[in-house]
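Let me begin by handing over the structure; questions about it come next.
Only one protein chain is missing from this complex, and each of the others stays in its spot.
Here the chain labels run A, B and C in written order, and each chain numbers its own residues starting at 1.
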Amino acid sequence: MQTRGAIGVAVIGTGYWGPNLVRNISSSSMCELRWVCDLDVSRAESAVGRYSTIRVTDDVEDILSDPSVHAVAIATPAQTHLEVALSCLDAGKHVLVEKPLAATVAEAEKLVQVAEDLGLVLMCDHTYCYTPAVQEIRRLVSGGEIGEIHYVDSVRTNLGLLQSDIDVFWDLAPHDLAILDAFLPECSRPVAVSALGADPLGTGLACMGYLTLHLEGGGLAHSHVNWLSPTKVRTITIGGSERMVVWDDQNLSQRLSLYDKGVDVLDSDASVSAAVRRDRKVSYRYGDLSAPALPATEALSAVVTEFVESITEKRAPLTDGRAGLRVLRILEATSTSLRQNGAAIPLADL
Amino acid sequence: MQTRGAIGVAVIGTGYWGPNLVRNISSSSMCELRWVCDLDVSRAESAVGRYSTIRVTDDVEDILSDPSVHAVAIATPAQTHLEVALSCLDAGKHVLVEKPLAATVAEAEKLVQVAEDLGLVLMCDHTYCYTPAVQEIRRLVSGGEIGEIHYVDSVRTNLGLLQSDIDVFWDLAPHDLAILDAFLPECSRPVAVSALGADPLGTGLACMGYLTLHLEGGGLAHSHVNWLSPTKVRTITIGGSERMVVWDDQNLSQRLSLYDKGVDVLDSDASVSAAVRRDRKVSYRYGDLSAPALPATEALSAVVTEFVESITEKRAPLTDGRAGLRVLRILEATSTSLRQNGAAIPLADL
Amino acid sequence: MQTRGAIGVAVIGTGYWGPNLVRNISSSSMCELRWVCDLDVSRAESAVGRYSTIRVTDDVEDILSDPSVHAVAIATPAQTHLEVALSCLDAGKHVLVEKPLAATVAEAEKLVQVAEDLGLVLMCDHTYCYTPAVQEIRRLVSGGEIGEIHYVDSVRTNLGLLQSDIDVFWDLAPHDLAILDAFLPECSRPVAVSALGADPLGTGLACMGYLTLHLEGGGLAHSHVNWLSPTKVRTITIGGSERMVVWDDQNLSQRLSLYDKGVDVLDSDASVSAAVRRDRKVSYRYGDLSAPALPATEALSAVVTEFVESITEKRAPLTDGRAGLRVLRILEATSTSLRQNGAAIPLADL
Partner (left out) sequence: MQTRGAIGVAVIGTGYWGPNLVRNISSSSMCELRWVCDLDVSRAESAVGRYSTIRVTDDVEDILSDPSVHAVAIATPAQTHLEVALSCLDAGKHVLVEKPLAATVAEAEKLVQVAEDLGLVLMCDHTYCYTPAVQEIRRLVSGGEIGEIHYVDSVRTNLGLLQSDIDVFWDLAPHDLAILDAFLPECSRPVAVSALGADPLGTGLACMGYLTLHLEGGGLAHSHVNWLSPTKVRTITIGGSERMVVWDDQNLSQRLSLYDKGVDVLDSDASVSAAVRRDRKVSYRYGDLSAPALPATEALSAVVTEFVESITEKRAPLTDGRAGLRVLRILEATSTSLRQNGAAIPLADL
C-alpha cells in the first residue's frame, strides 16, 4: 500500500465523460492527478476549474514523457481509442479506456494483446458494473439465490443526446452488455444476437431499437435502447427460477427489489407431454419482496479505486480489456443483424 | 332507438372472461340478458348469482331456438369460436366474440364471410379499444397532434396465468395488436413481423417474448409480453414527431401523459449528407407535459353499448370481424417468425 | 356450520355505501340476503339490479316483522342510526352499522347498552380494519416487531365528495381512528386530541384539516383529512423503535413496506444530560426493506364474514359497538378542539 500514494495519473479527453473522471481521480486519496489533456485546452482548463494546480495541456506528449505519470484515463472519441491507448501503453503507462474499448473488434484485440505483452493494466470503464446494485446482483446470481436465469429485460431510454458518429446501440447498449458480462453465469452466456432499429429522423443511424441476446440454455436478454423517449428509464428485470429482480436506477428510495415470485412446474416426469405438464402441474409463487439497503457510493469512484488497486496489486481489474472485447464482439454482431433485418447472428465463442 | 330495449342477448361461456360480460350486459339498459350458457351449468349459475332471474343452460340450442334472443356474446375457448359463432349466425343472431376472433386466419375469414353474407353484426371484443385512454390516443393521432409515428413500445407483463392451449403471444399480444389496429394511421400500417420467445419452463409454448411490427415508413411497433414477470406492467409509449405519449394503465392518477418533447432536424437540405445534418442541425425540445382528464367508465360497458348500437343502427362496429381478422393475420405471422428464430415475416396486405 | 346458511340478512339504506353491502352480502355463501330497503325504493331496485329475486321495500316494518331476517346491515345517514338500529335490535335482529356508529356519543352509548342487554351482536362497519394490510399491521405490532410506537402519520385526501351534514373530520377521520383503535397497544392509547381545520368554501363545515392524537407515552398520531386535494392519497406511516411501516393503499404492487430503519440512542446512562446523549451516542440504522405478500381479498367481504361468524359463534366481533363508541368519543373531542382553535382536549378513559 506504500506505493499507492505514488501512482500518478493523467486524463486525456474532457468532452462529456472526461470531467467526471477528473473529478473522481482528483478526489481519490489513492493517486495523484498530474495532467489533464484535451486538443481544445480550454476544455481541459474548464474541467480542472479556475483554482487548480493540476497542469493542463493539448499535447499528449507531455503526458507520455512524464515519468511521474504511471497511468492514463482515456475519454476521447471511440475512433481514437486505439491510437491514444497504444501510445500510452508503448510509453509504459497503464490504461483505463472509456467504453467502448475501441471502434472495432480488431482494434480492441490489438489493445488487449499489446497490454498483455507489456504486462500493463488495460481496463475498460464499464462504470455500471461498479454500482452497488450490480455488485449486489452479481452476489445474488453467483450465490444461487436467483436460480436459473430465464430472461433479462433492460430498458435504457431518454431524450437525446444523439451521437453523430455512432448509433444508439453503440452508445447505450454497451452499458447493458457490460452489466450482463459481469453477472451472467457461464451456463447462460450469449450465443447469438438479433437486433432491429429505426431511424425516423433520417440521420443514417438508428436512434432507437431492440437488441436480443440468445442465451445458452434458451433464455433471452433483451435491451430497449432509445434516444427518442419522453421519459428517462433505467431498469433491468431478471427473471430467475428461484427469485426475480428489478433494478430501477431512477427509483432513489428503492433501487433494487428482490421478489420471491415464480411459476413452478411440479411434475418433472419427462414421459408426459409438455402440454399435459403445463396444464396440470403449474403452481404460482407470490411471496414477499425484499429491497436490500445499498450504500450510496458513486460508481466512478469505485472504478478509480479498482484501476489503482489492479495496478498496485498487479492483477487484472474486474472489467479488463477482455471484458471490453466481449462487449465489442456483441456490438459488431448487432450491427450485422441490423443490416440483415433482425436475423440472428451467431457469436463466436466469447 | 325505439327498438333498443327489445334487444335480447345471451352469453355463451362463463370461464374467465364470460362473467365480466354477464355483469356488464345485465347492467346495461340497452338490452335484455335472457340466457347464460356453459357446458358446466354450475359455472353459469355462479356467473348470474344465487338471486338471479336470468335463465341458465348447458345447451346452446336453448339460445339458438329462442326468438327473443337477437344477439349472442361468446366467451368460449378460441378453438370453439368458429363452431359456436357459426351456429349463432346461422340462427340469425348477431355475434360478439372474445379475442382472438378464431383459432386460425382461415376460420376467421369464414366467420367474416358468413356474417357479411347474412347481413349480421360480427364484432370482436377488443376491450382495450374502448378504454377512455385509447379513445383519446385515437383522437390525438387522427387529429395530427402526435405527428408522424416513429415508434410504439408496449409492455404487457405480469405473473401468470399460463394458458395451456396458447402461448403468451396469442394470449397477451392481441390486446396490443387490437390497440395498434385502432389508432395507427394508414401510412404506418404493419408490413412485417419479427418475434422471439423463451420457454424456460419447458412447457412447449413461449412464456415470454418480444414481437416487433415493422411499420410502413420505417417505424417499429414493439411489444414485450411476459407471463413470468414479478411486476404487473401495462404501458404503451408512442414516439411521434410532434408529441410523445405514455399510457400507464397501472397509474391510477395519471394514466395518459402527453409530452411536448422531441428531436427536431432543422435542416431539410437533402444535398448534405445524413451525418452532417445530424451533427449540426439537431435541436431538442423539452416542453411541458399535459395529462388529460379521462372519464372513469369501464371499457367493457362501452363494448356492450357499441355492440347494441351497431345492431340497432345497422352498421359495422368499431372493432368488427375484419379488425379481428387483421389481428389474427399478425398472430399467425408471429408464430411463423418464432419458428424461424426471429426472421422478419412479411404481412400480406391487411 | 349447519346454521350459517340459515342466517337471513336485510340491508337498509342504498345511498353511497349500501350497494357495496348488497353486493358483498349477496355473494356470501354464509348468509341469505332477504330484503333491501330504502325510502326511495328505486334506489333499492337499482342496488339489486333488474334480474334479482331479492325483495325490495321502502318500509322498514317489512324487515322487522320478517322472522326469516336474523340480522340487518344499516347504511342510512348517521343521524338516523340510533332510530333504525334501535328498532332492529328491539325486533331481535343483530345489527351491523356503517361508521360512524351514531351521531353522538350519547346515542352510541344507548345502542351499545341495548345490544348488550338483549344479547345481540352490534358491529360497526370499520371496513379498513378488515383489509389484509391492517391485519398484518396488527400482527406486526402485537408481535413486538415494530417496538414502541413513536408516531403514526396518516394522509387521507382526495377531491370531494363534500358531505352536507358532517365535516371532513366526521367523514374521513373515522377510518384512521378505527384503524388506530385496532392496532395501537394499551401503552400508546390516545389521551388527548388537537384539531385544526379550514372552511375555504364558506360552507360552515371544515373541508380540510389536521387531527392529532396525543398518545400515552408521548407519541403522536396525526391525520390529514382533506376533501380539496388534487390527488388521492391513502397512506399511513408508523414510526417504531424497532421497525417502520408505510402502508400506501394506492400502490397496488406494494401496499405495505416494512423498513428496518431507525435511530438508536446507545447510551442509556441517565446521569448524562439529554444534549450530551443526543450528541455522542446516536446511531442510524439503514437496513433492508421487506414487503409482505398480501392476499387480494376485499375487505367488505371479510366484514360480512365476521358479522355472520360473530352471530353464529355468539361472540363480539372485532369491531364491536364499543370500538365504534371509542371512535365517536374522539370525534366529539375533535369537534371541541376545532371550536377552541386547536386546544388539546383530554379524552376520558376510553
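By definition in this document, contacts are C-beta pairs under 8 Å (C-beta built on N, C-alpha and C of every residue); 3 or more make two chains touch, one makes a residue touch a chain.
Because the structure is a prediction, the values reported are computed rather than measured.
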Fill in the blank from the handout: Among the options C:46, C:80, C:104 or C:229, the absent chain makes contact with C:229
Fill in the blank from the handout: Considering the complete complex, of C:67, C:143 or C:202, the missing chain is touched by C:202
Completion exercise
Contacting the left-out chain: of C:262, C:292 or C:317, that is C:262
Handout entry: Interface with the unshown chain - residue positions in chain B
Key = 254, 260, 286-293
Problem - Footprint left on chain C by the chain that the document does not show - result: 148, 150-151, 153, 159-162, 164-165, 194, 196-205, 207-210, 212, 214, 218-220, 222, 224, 226-231, 237, 239, 241, 244-246, 257, 259, 261-263, 265, 273-275, 277-279, 282, 284, 286, 341-344
Completion exercise
On chain A, the omitted chain is touched by residues 26-27, 33, 48-54, 231-232, 250, 252-253
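Heads up, the rule we're going with is that only the chains that are shown with their structure count from here on.
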Exercise for the section: Going by C-alpha centroids, which chain is farthest from chain C? Tell me that one. Expected result: A
Practice task
Would you mind pulling out the distance in Å between where the CA atoms of chain B average out and where those of chain C do?
Solution key: 41
Handout entry: Centroid distance [mean C-alpha coordinates] between chain C and chain A, Å
Key = 52
Fill in the blank from the handout: Shared-interface residues of chain A (touching two or more other chains) are 286
